[in-house]
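Removed from the display is one protein chain of the complex; every other protein chain stays in position.
To keep things simple, chains are lettered A and B as they appear, and every chain counts its residues starting from 1.
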Amino acid sequence: MLEVSDLKVSYGAINAVRGVSLRLSEGELVTLLGANGAGKSSTLLAIAGALKSSGTVRLDGTDVSGWSPERIVRQGVAMVPETRDVFPDLTVAENLLLGAYARRRDRDGVAEDRQRMFALFPRLQERQEQAAGTLSGGEQQMLVIARALMSRPRLLLLDEPSLGLAPTVVDQIFAMIAELKRQRLTILLVEQNASKALALADRAYVLRLGKVAAEGRAAEIAAASDLEHLYLGG
Amino acid sequence: MKPGNILTLVILLGLVALLVLVPQLVGSRVVERIATALAISLVLVVGLQTFTGNSGILSFAHVGFMGIGAYASAVLTIPVQMRGMALPDLYGVLAQIQVTPLVGIALGGVVAALVAALVAYPLMRLSDAPAVITSFALLVVIYTVLQHWSAVTNGPRTLFGLPKATTLPLTAAIASVVIVVALAFKESRTGLLLRASRDDERAAAALGAGIPALRWRAFILSALIAGIGGALWGHFVTSFSPKAFYLKETFVILGMLVIGGMNTVTGAVIGAFLISLLFEGLRALETALNASGVFANQVVGVTEIVLALAMMAVMFLQPGGLFAATEIGPLILRRFTRRAPP
Partner (left out) sequence: MQTLLQFTIDVLSLGGAYALMALGLVIVYGILKLVNFAYGELIMVAGYGLFLMNGSGLPWLVMAAVAVLIAVVTGVLTEYAAFRPVRAKSVTAVLITSFAFSTILQNAALLFISPRPRNVPLPDLFSQTVAFGGILIPARNLITIVASIGLLLLFAFLMKRTVLGIAMRAAATQFRMARMLGVPANLIISTAFAISGFFAGVVSLLWIGRIGSVTPGVGLEPLLVAFIATVIGGMRSLQGAVLGGFLLAFINTALNYLLTQDLLQFRDAFTFTLVILILLWRPEGLIRGPATGQRT
């Protein structure tokens, strides 16, 4: 489904990603772990087309390297960035509507999906007409995930969905990811909460200083004694 | 002082010295006039660099302060017996005071700096676009006042009778001082903090830098230099009207600065040299075209169009200008040390 090889990203003199290769099969949940600054977010942004990068990214065999983000969305990739990026002065409903921008002509489908999202996140329904910037952190996170799903993606890129949330909300989010996985959505999940992510994932990659330091089945990675070592970048 | 800075100073002052020497060697009045005009541009552009380069905020008001300096010096230096004719409605006390041009030039700078200190303080809290926009509005306001304050400026009409006092050596000397001051200011504590704020306003504020106050100082210094430059220009051309201190001049000064590179004093100096020489060439071309009669109408505005295209090309190819970040001294030293065998 997704095949990334030798991906490189740099910000001026800083080489944030230095030759990362990944592959995800249809319906797989893969988690990308690593210490702060390891290059996880940069990798995700590069896959989504939002950062200039070198190397190749293939989606179902199509080479999409260098494509603009708007074109990549239309290939069925949705991104939930770590910075959340709700549109603060737009209402919750308008935020969701834009999530479906790539398929805006399918009005019935969009309306139907919106109801689905409201069923999934009842809180958003209550706050439909509220400006997104006034939502709490957890609500914003729900909104961004719902917004990403509105495009009916085939591949979901999730960057630290549990960041800064209360434990109960974190559990909700993970329950939802599990549900999406059950529906056979392909997911690439970046998480700091490694144990939770590994419990859910099929496979895992560990990044260190912009390179893949370890990869394998989630259970193996979880069991590996040097995980902590890799993780802390020591 | 670091060797790089010394080298920068030597090179830039060397250029100014060259400016004095070449007309001597050529022995041409025309060349001397061009060199003097260039030296005045140097004062103005380097003056603008002290604010814009360090704070990162483009100021469109600079030429307004140039105008204030020019008029202030004019009012104080036009011979008293002529003043009744040039400025019949001038207020009592002012009508009687007369100072020498040199004092007038200095006072021109002081008046411009005082006005800047007064009006700019509230504006220095603004950043980015609002700061640029209000500086532009300030230019328009200064222009409006110069144009309508007939008692002091003779209104939109030309003001005559300034003593001719601006010589090439004098201008070159002042330009040299201005270059030294600009380099020193850049390396001063205020300059360093300002430059830090340019790159990251929040971080600099966290360092305890009161950014508006820093900008204010730079702005006053910049207006002081602009006022001196304007007065020099006034005593160079000896008659002018407010039109001289408006958009056209702003465009030229700004063009020199951004093409050279606004973040460095080297950029300001090189920009002033390059564009002045380019302009002389184009002006000659325009005159020739008009004389040849190829075009039915007067050819006007070609110089501006060429400068505008040059600016756009530089913004496209090297947005920071020719000397975007590093002064020429360190640049040369770096090249030299890199080439040296290990």
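Simple rule for what comes next: a residue touches a chain if its C-beta (ideal position, glycine included) is under 8 Å from a C-beta of that chain, and two chains touch if they have at least 3 such contacts.
Keep in mind that this is a model prediction, so the values were computed, not measured.
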{"item": "Which displayed chains the unshown chain touches", "value": "A, B"}
{"item": "Per the touch definition above, residue among B:79, B:210, B:281 or B:319 touching the missing chain", "value": "B:319"}
{"item": "Touching residue (missing chain; options A:1, A:98 or A:219)", "value": "A:98"}
{"item": "Identified contact with the non-displayed chain, of A:46, A:64 or A:79", "value": "A:79"}
{"item": "Options B:31, B:110 or B:141, residue touching the unrepresented chain", "value": "B:141"}
{"item": "Chain not shown, touching residues in chain A", "value": "48-50, 68-70, 73-74, 78-79, 81, 85-90, 94-95, 97-99, 101-102, 104, 133, 147, 151"}
{"item": "Residue numbers in chain B that touch the chain omitted from display", "value": "56, 58, 119, 122-123, 125-126, 128-130, 132-134, 136-138, 140-141, 144-145, 148-149, 247, 251, 254-255, 258, 297, 299-302, 304-305, 307-309, 311-312, 315-316, 319-320"}
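One rule holds in what follows: only the chains that are shown with their structure count from here on.
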{"item": "Chain A and chain B, separation of their C-alpha mean positions in angstrom", "value": "52"}
